[in-house]
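Just dropping this structure here.
One protein chain omitted, others in place.
Moving on to subunit A:
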Amino acid sequence: MLVRILVLLYLAGAPALAQTLCQPNASNGYMVRISIKTALGNQAYEWNENEMFLFRATMAFAMRRYYETKTYNVDNIIVCDQTPRVSFWFVVTSPDNAAMLTPKADVEKAVSMSRNRINNAFLLTDRTLEFLGIDPTLVEPVNPNTPPWLIVFGVVIGAVCAGIIVMLVSSLLQKRRKEKGIVEDGQDEEDRQMKGVENGNILDGSYNRGFTDDDRFTKL
């Protein structure tokens, strides 16, 4: 009989106990702020008791994942001070002793570990599902082995150097061809002089050897 009275008292007092455990600015609690409309715009869902249940279940999942041995339940996540903003406070009680709260640091580590899963459960992000006091995990920047700009630089420099070499080589070839052309013209000049060409006009008629200028070649 006494045991039944005690059980009844306990069942009646548990919620009251829970309420005293969870208070705004509680030492082991965190405040959560949710901005559904900002995140989802037209596809925003309404925040109601079912969503709150999902939150508590997700938090229990996060605690289980962190500890790996303790079995947290939805009842261990106590929520209070809900506002229309959609913000509320929550505390986590230990599964072994409903009156004891899990320390703040452990809750923080558990949340950080499963942050991605918690966000995705609500289709939100670090910014729109805020745990005040727990900094969002910074994404480690993707560092490729070669910075992408070096690749583009390499392509451009390669093309430019190829262009320079092609043009210099073609200039050189052009010059050589010109010089060859001039040398050949020079030899034509000599031949034409031998054949008695005067002032560029090829003379018609018989060729009088007496007037050839071969003193150039034979020197007495």
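The rule is short, and it goes like this: a contact is a pair of C-beta atoms (placed from the backbone, for glycine too) under 8 Å apart; a residue touches a chain by one contact, two chains touch by 3 or more; residues count from 1.
In this section, contacts and distances are computed from a predicted model.
Between the names "Small ribosomal subunit protein mS29", "Serine/threonine-protein phosphatase 2A 55 kDa regulatory subunit B", "Mediator of RNA polymerase II transcription subunit 22" or "Transporter", the one given in UniProt for the chain missing from this structure view is "Transporter". For the chain left out of this panel, the touching residue among A:Leu6, A:Ile164 or A:Val183 is A:Ile164. For the chain missing from the display, the contacting residue among A:Leu54, A:Val152 or A:Leu173 is A:Val152, taking the whole complex into account. Although one chain is not shown, part of subunit A still touches it, namely residues 33, 35-38, 83-87, 135, 138-141, 148-153, 156-157, 160-161, 163-164, 167-168, 171, 175.
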